[in-house]
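Some chains omitted; the rest stay in position.
Per-chain residue numbering starts at 1, and chain names A and B are given in the order in which the chains are listed.
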Amino acid sequence: MADLTHFDAQGQAHMVDVSAKHVTARVAVAVGAVVMQADTLALVRGGNAKKGDVLGVARLAGIMGAKRTADLIPLCHPLPMSSVTLDLTPDDDLPGVQIRATVKTTGQTGVEMEALTAVSVAALTVYDMLKAADKSMQITDIRVVLKDGGKSGRYEAT
Amino acid sequence: MADLTHFDAQGQAHMVDVSAKHVTARVAVAVGAVVMQADTLALVRGGNAKKGDVLGVARLAGIMGAKRTADLIPLCHPLPMSSVTLDLTPDDDLPGVQIRATVKTTGQTGVEMEALTAVSVAALTVYDMLKAADKSMQITDIRVVLKDGGKSGRYEAT
């Protein structure tokens, strides 16, 4: 079974040495969702028009959150990012909000943590803005659906 | 249907005025989980002994993350915190890691966002430390299970 790269031979946490890795174009896409009551989702839809743009605020929080990834995740390398995009879509079937973040870099490590952090912070912000109306919301199914660039090759969730 | 408190009458986002709210003892408990392959969970368990303490690193990241809540969530009030506790428990039935955060304050607003942020950052850190072994992990079921103190009274998830 594989050893964990974030620990050395003595089991001590360290920031992995990436100095021998190539600087290549890399991309990662992560998704997630906030599940809520149908009435709460109606508030979100209403907000797009007049009452307050919940999804716009959450999108911005997610973009800014991506830039804080290395501050939050102890062993993450600080990274330049060449692009961060978030899509937040109301979904009646959940009911709730689907979140999708795409992050690109030209660097020595992948950006899946940045994409996952963007989704997480956007989801937390959706919760924050709606919590006065609905305390039972769930943040769920946060995962990586695409990772490309770098030595380990393309990963695509099935 | 209730209006959203984070927007004013024109639908503009603002940080809600809490100056008239009472300073009281408040507590919030949030939970969540990282679902992974059984083999990956075995790596986590092994780490508790010798190969590297995944759960210890994630616990610390979650505590530090709680302190960054108002930096991350746009309309959150900056708050003192009198206590932050995280429990991370391997669970063979998921299989994966269960996360539970308890945050206390003596202040004018609740701390459910701090508890949710602690769980989210701990979960992201678990993902980060195990992603070389398993890219298909999911962060899931993040929600508030208890909130008490303040005018709106006790909320307990059923």
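One rule holds in what follows: contacts are C-beta pairs under 8 Å (C-beta built on N, C-alpha and C of every residue); 3 or more make two chains touch, one makes a residue touch a chain.
What you see is a predicted model; the values in this text were computed from it and never measured.
Student: For this file, in which 2 copies are placed, how many copies does the full complex count?
Tutor: 6
The working rule: only the chains that are shown with their structure count from here on.
Student: Which whole number of Å gives the spacing of the CA centres of chain A and chain B?
Tutor: 15
Student: Given the complex with chain A, which residues does chain B contribute to the contact?
Tutor: For chain B paired with chain A, touching residues are 1-7, 11-13, 32, 39, 42-43, 47, 50-54, 57, 60-61, 64-65, 68, 71-76, 112-113, 116-117, 120-121, 123-125, 127-133, 135-144, 147, 155, 157.
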